[in-house]
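All protein chains but one are shown in place.
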């Protein structure tokens, strides 16, 4: 049980659709304990007025403005198939294999670049994979901040953003925070 | 336990983000037992090549073409806040109250029209609400069929589409099927 | 006389412009007996709000909403020149030969793919051709369903959709139905 | 039998979908005697590279370039419902009643204006209606000329364009020609 | 003096800007005798609601609707530089040499095709050039007809369209007419 | 004879289509003496890469880059109908009366504003009219400068731009120059 | 002298064009001491791939990627005319008074909303004005973060973002920082 720190309906959790990482089961949540979105690779697209039907954006808006959740936690996990596909995508799109999946996981393109830059060429693929999952969570955290109502709530300290990584092989659950603050003016 | 009929990773479940209707808990699913998407009101947008980041479409594509699930079940539930908002939306958009939520629940516009037509004016609002939830599931089922890979799999009897309605007040779980079949030609 | 089953102005017939398959003559229809659309290869384009002048869509709308026909029958026929051209079109469009015809018959692109997949490479071209005509009728039937007023009428059992294939060499007339039904919810 | 002048597959006929004016029956055509298009009000849209699926344009292109028909006859008829609707449409679109039909019959907008200008205010509506049907045939004839392959064939005297009006009440069938010719230069 | 047939302000003349073919001098016109447009190669672009500033279209509209001219004469001339450039343009645009001139003379693209088709390969270039000038006049005449107010006036026999070719080497002036007429319906 | 100062094909003249101001007759030009464009109100539209068929732009490009004319003279004239219409146009377009003419004369919108500002309210309309004609010539001169090849030639002193006003009532011909020069840098 | 803390070319300063707040004079900078951008109200537009010529974006890109500045300071000032105009703008744009200025200052629209919300209705306008200037600096700081190269440099602690407010009436110079940090994952 990793989430003794979750106790009321103040959490929104964004997790992967993968059957092995059901957040209710992993975090021991009961009915009524968290507002949960699940999609491939637990991604959050950036704020955009032109994008079409926005599954994730509508859920975040509802959670922040109506449920007034105090925490949003985005949970990546070990051996995520979506992130593996992302690492295999060529930048020029020449090995495109699907109609929708690649467009979706492309949200985390920068995570792929960062992971490849961080890991040395001779390190095991598993390391790059793990790194890319965590970076994709960071991309989604940053994308959360692009929604004005999220940034507003974070600035007012009404909302905290958390990343998480669940390693279902080792049973390890890691968590970290995104910090953002504008100081008060001080005369020199 | 409603889902003795779910036994392997052959099910995709599309459910609401609402904390009261976690499908793993409601259906007694264990880790590894179902591929789950959760969003506001468990909606599926129709196939469209122009739409932006497609959370749901990418998940359905992955489930049907890669996981080769044999069943997709879309689960609506009693007292769904998204559907309640849908019933309150004016057609001319004059009472618009959010940036993303209304665009999202507008996917089920036709469900709202159908529910209002089916229920007499003096029936309780609860009846209209229940009816609209079920109709919104039907809209999403039909939208599923608009994806060529779904229709193809249904035609080949490799995939079945199910609607469901979970009444968490009464603990009732209803299920129904969408049937689609093209007969063989017969000489007259 | 194949259509003893046609007796009143409750039928809409969509047939090819080909001079050899005049539906009035083939089906023994008298004046006032059927609402008839004829175009190349008896195709129905899918519902689209952006498409321009919609010859077929306006006719279907008129037949279903104003004439309240009870049956729509789409009639393909043997040795259809439009479908033959479709089978010869390359996917990359490199052998494009006309300004309008290819755009029109491209409506049935999926029928071409299906026919090529169903017929073995060493089967006679005639078999592939026959198969593709029938599949193109199925594509058009499905496109009919994309019009909300058609789907609505089918759901309410006020309208039935039929495919047909007329072999003018052998004098054979085959017919089949498209079935679509959403069941009633049942508690588990 | 009005069409002793039709004897081989050299005619393309564009007629209304109305069950009362089947051209095969009205003109006593046998199988193989004419290439026939039927739609609401027997309209031909003008040449446009941007318009979508072009039912009529593809048929005319096929008839002129491939079948090499020598005559195109556009047949209007008495008491045509499409033209009646056209006469009732307001210019500002305020009484719009359908999704597709009005877009389609709007092809003949100018016919409506001409008919209203030609008929005095106190003449019976029937006269205006008859006039508008004939003018709509003229609009379609002119639209035929907008296709370069039609104009080319007319200039080379390989193709003739005819209008026709079938009065099924009185059993009268009228016909007329569109003439277009560029003279040879002559020195002054 | 070629234009004894011009006597009042009932003529609009569209001529080339070339200094050698001033229509006032060539046709012996005095002040007040003709409404004259001059541009490169005496071209008329087709009717288009989207095109920008329309020098020619506004002049034709003014001449037909306000001056109520009874004749429009489009005058091509021998050794026209614009038409020579047109004949040298490659269809794929690979030898493009200017920003505006080619877009303008491309109005007469079809004239170039017709002239090349009409003249045998071993005929002198001069013949092809002469032919293309005359055909470009025909293209412009046809483009005139695309303006509804021109077609209307021609149909009502209030306006006549003339082509002309001035050979300033031989002093020859040729003229011809465009004929367009819709017959009266006749009962068969 | 106003133009003793015109002696070779070094002039391009842009004049009105009006039959009373034929530049060949007014300026006593012979065949071969000037490259002449004529349109309504002798206007030049500004440089724009998106505008459609550009009658005037192609002529100016040809004159400057190919004929290498040394002077462009834009000639306005007294009692110009196009400019009169311009002065009567309302800014909100509420009294629009034509399809093309207003778009064309709108090129000189700023001339109308300037003329109305310069003339006192109680001065005769004729004065405002005369002023607006001259200002419209200035607008066109400035628009000429917007073509890079014109500005380049003016900067290099290879081309001079002139305005002109022909008063056919009084037989007065006025001329003026547009001056544009960038000085040489000087150290302070 | 407020900027003893500026000592090498590691600062980029974004200040207002106003003649009273020249940053070199206010901060006592010598030649070669800071890379300075000045525009109306010292605004930074958000990252956008579609926007046209980007004066500010190109300068920030140059400063961060090529000069590798370690600090960006955005300086607002008391009695800023641009911000005063912003506070007077109506949301519906009905009192629009210029072609460019309003589009530019609209970058800080949210600052106006925040300032109006923070200040009570009966507080002096000066307070609202001061508040809005500071909030507009915060908007620009946040917009800076929207450029990937800025966010990257901030994450890597190579770049710090500062807001500043210069009160030239009281000679007060206030400064504050924008903090952004993603923590390291920690196992629970």
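By written order: A, B, C, D, E, F and G. Residues from 1 in each chain.
Keep in mind that, in the parts below, a contact is a pair of C-beta atoms (placed from the backbone, for glycine too) under 8 Å apart; a residue touches a chain by one contact, two chains touch by 3 or more.
Note that the structure is a prediction, hence the values are computed from the model and not measured.
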item	value
Shown chains touched by the chain that is not drawn here	F, G
Missing-partner contacts on chain G, residue numbers	9, 17-22, 24-26, 29-40, 43, 45, 48, 50-62, 65-66, 81-82, 98-101, 103-105, 107, 168
Touch list for chain F against the chain that is not drawn	2, 110, 134, 138, 141-142, 146, 148, 151, 163, 165, 172-188
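Criterion: only the chains that are shown with their structure count from here on.
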item	value
Numbering shared by both copies at the chain F-chain E contact, with half separating same from different	same
Between chain G and chain A, distance of the C-alpha-averaged centres to the nearest whole Å	30
Centre-to-centre distance between chain D and chain B (centres being mean Cα positions), rounded to whole Å	47
Chain A, residues touching no fewer than two other chains	none
Chains grouped in pairs wherever the two touch, ordered by label	A-B, A-G, B-C, C-D, D-E, E-F
